[in-house]
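This report refers to the structure that appears directly beneath it.
Taken from a larger complex, these chains appear in their original positions, while the remainder are omitted.
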């Protein structure tokens, strides 16, 4: 089977992570996965969410939005409807949980780090790109907060990255672009650490239920892809 | 390890499904999984959602809410905040997708079937109980719509049920109650059909990432539990 | 005249009050008046509403909602419209005022007791059933709070119950069911104490104005009905 852009089933799209694209944010990067582009900005604020009052702990949270013309046809802004839609909230909860999985929240102190993921262009995989890029913005902010050195590595207990996999026309594929995503029978978003552990596995039968064997194949594909994304994060952070 | 309620790690809570508890709904049941109780009502309406205009197809959707005092301490109504919260929207999307997986939407014609899942009492596993009970309400409504017989079985391509599994204190457990849920390191919601295929797999590392082996063990536990729930659905529908 | 369900004009529908139906609420009951069923839950919280700050007094308030499929055809949830409708707000204000009429708010201390009235099935008279059942949930919560005994009777200065009456086809009727309610020319909701005093009298000419004589007849009917409801409350509380 030939993929729309000529890739092999187990091939990632070209990934590019450009750090420090914003001058005011404590950490930032632009992540590009093929045509998908997400601007990730980390903001450190000296305030705790209400449910942590009285503790010394901090919090990491995420917000996600698509610019109206990131999509093939214009998507109305959610502010016009008066509230973030269900999909948006689901995605920002996922990004937040994924990033918190590698942060020692007590070590960051009574602060909130917000990772804003704004999709400039959307060609599938925006939520997984947000996690992968969001990690880089977060790491840069923590590096700045910690003044570099060993403290920063204590705060960040590992790397985290994410990728989508799916079954399209009976073939398991890594890193679906939009055109593949809409045709997929099964769609997984997988979030893993650099130690090879899982943080999230979200698999959905869009058209028909999937077997245990198919699940296993997809997790193998995702593990391979994430290993490469972890490497891309490492390079971006090394150069930053 | 002793579970809070004396169950074995691989044991479901007692499940009871009482059909026809509402006199006006086209289909309804009360599902009780231990102390968790969800009232499920299926409503058939002769209208299509906007995105199906111009087709002959129908739709199945779900809404979910917790009564304010379903919980240990009172939870404010979401209507007072002016919108369903992110968790609620995520759950109702999950229930809807899960039920649609076993329905032939074209056969139900230009109709919308809404499954309302209202949690009367919450002791963990409300979203999975909603799917399991929601299926029974849906099946009763389709039976009524189809006038029974072979048409109903054509519309419903199978059964679907769901359960939670998780790792608590290092031990994989089936069907978490609330007390276990808040302590879980890993939390999965699994939705499967009577044919043993997966509709949804949502696994989250609440505290620490999980290994591939742990994932496999949890899916085995879930498969066993769902087989029993499918049987409970069958009995409830046989008596109804 | 024959009523839809064979009752005499001055006859209440069968009323059944089942206490302690919820395991977490401080007080609860299910009240059934014919086919109308309302789940009433009392929650005690150690907080004062803002307007009582600086006093030692407490508050009793109520919330009311109908489950979407409590009605003959499905009624959309108010949360989807972003706010409780005018009718809902009017009803919850009425329930709250009625219950406060028999509570010594200073004796309950700096607390808020919220009575949630959720209509599981609606066949007319849901607001009056909410008051009658809400009183039972409230009394159980106060009994628990007071540790029983004489303090509880000091806090609760009496019983309160409510019923609807109306004129249908020229005939004054007690306790209208839905079918009668929609045809009524005049519709009253009456709230009274066990001492036979009035807490609320809300009479509305739905179709044509009513005379002073008709008003007197309706109040007589209501007084009789409420006396029976007061007795039903007493029995339910005695057994609880």
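Which chain is which? They are A, B and C, in the order written, and residues in each are numbered from 1.
Just so we're on the same page, a contact is a pair of C-beta atoms (placed from the backbone, for glycine too) under 8 Å apart; a residue touches a chain by one contact, two chains touch by 3 or more.
Since this is a predicted model, take the numbers as computed values, not measurements.
Note on stoichiometry: the full complex in this file contains 6 copies of its one protein sequence, with 3 placed in the shown coordinates.
Operating definition for what follows: only the chains that are shown with their structure count from here on.
Taken chain by chain, the contacts run in an open path, each chain touching the next and the two ends left apart. With rounding to the nearest 5, the Cα superposition of subunit B on subunit C corresponds to a rotation angle of 180 degrees. Distance between subunit A and subunit B, defined via averaged C-alpha coordinates, is recorded as 28 Å. The distance from the centre of subunit A to the centre of subunit C, each centre being the mean of the chain's C-alpha atoms, comes to 51 Å. Residue positions of subunit A with contacts to 2 or more other chains are 82.
Interface residues of subunit A facing subunit B in the complex, by the touch rule stated above, are 82-87, 89-90, 92-93, 97, 101, 192-193, 195, 197-205, 208-212, 215, 219. Residues of subunit C that touch subunit B in their complex: 22-25, 28, 35, 39, 41, 43, 45, 63, 65, 67-74, 77-80, 82-84, 114, 116, 118, 120-121.
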